[in-house]
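Dropping the structure in here first, questions after.
And now, chain A:
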Amino acid sequence: MIEVRWYARAGQGAWTASNLLATAAVIDGKYVQSFPAFGPERSGAPMFAFTRVSTEPILIHSMIYEPDVVVVLDPTLIPSRDTTTGLKNGGVLVLNYSGRVEKLYEVLGINRGLYKVYVAPATELAMELLKRPITSTAMLGALVKATNIVSIDAVVKALKERFPGPLAERNIELVKRAFEKTMEVYM
Partner candidate 1 sequence: MLKPRVPLEEQKVMPVNGDEAVAYAVKQCLVDVVAAYPITPQTIIVEKFSEFVANGEVKTQYVPVESEHSAMSACIGAAAAGARTFTSTSAQGLALMWENLYIASGLRLPIVMAVVNRALSAPINIHCDHSDAYGMRDSGWIQLFVENSQEAYDTTIQAFKIAEHPEVQLPVAVNLDGFFLSHTLENVYMLPDEEVHRFLGGYRKLVKTYVDYLNREVEYKLDPANPLSIGSLDLYDYYFEHKMPQVEAMKKASDVVRRVNEEWYELTGRSYGDGVIDSYAVEDADAVVIVLGSSAGTMKYVASLMRQKGFKVGVVRLRMFRPFPFSEVRELLKGVKVVGVMDRGLSFGSYGPLYLEVNTAFYYSKERPLLVNYIYGLGGRDLSPAMAEEVFMDLIEVAKISEVREHLKFIGVRS
Partner candidate 2 sequence: MKKEPRGWRELPIGAVTYKLSLEYKTGGWRTLKPIIDLSKCTRCMLCWLFCPEMAIVWSGRDVLVNYDYCKGCGICAYECPVKAIDMVPEYS
């Protein structure tokens, strides 16, 4: 079972991204769970969403405390302690980040080699293709590049189910561009 924690500001689409990942995994024949942790629902407040993907039916119904993967949708959240809390050693960190990679570990405040770290310029790509800083689908593309949890084909199908025609096309383009632009940070 792979457990993913999405970290974002309310309104950036973390729950949607989590649902899209889960839907894609169902298309790939996996068992899933996807759910938000709702606080007081106000736009801009930090929030979590969670995805579980497994080859077996999933029994557990608690939140995710020790994720295998953390995805951060908003660059301003990266320095927060909540970014890496509980992330398993050797886990994957997928960040919306377009700053200098030399500075990244300083910003994160973690030791090198603890996690596999991937970055994608999701805000820039979202502004270019959607004209809005909604980074959910871009970061879904980045996650697929970083982990192979689901196939890119399944993500495309999930997007077509979720969005009407032209919006689906723009988001598919965004996922593919983000997939290409996602880089592992070696240091």
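By our rule, a residue touches a chain if its C-beta (ideal position, glycine included) is under 8 Å from a C-beta of that chain, and two chains touch if they have at least 3 such contacts; residues count from 1.
How these were chosen: all candidates are chains of the complex that A comes from, given by their letters.
Only a predicted model underlies this, so the values are computations on that prediction, with no experimental measurement involved.
**Q** Sticking to the defined contact criterion, which numbered candidate from 1 or 2 is in contact with chain A in this complex?
**A** Considering all copies, chain A is touched by candidate 1.
**Q** Touching candidate 1 in the complex: which residues of chain A?
**A** Touching candidate 1: residues 18-19, 22-23, 26, 31-36, 38, 58-63, 65 of chain A.
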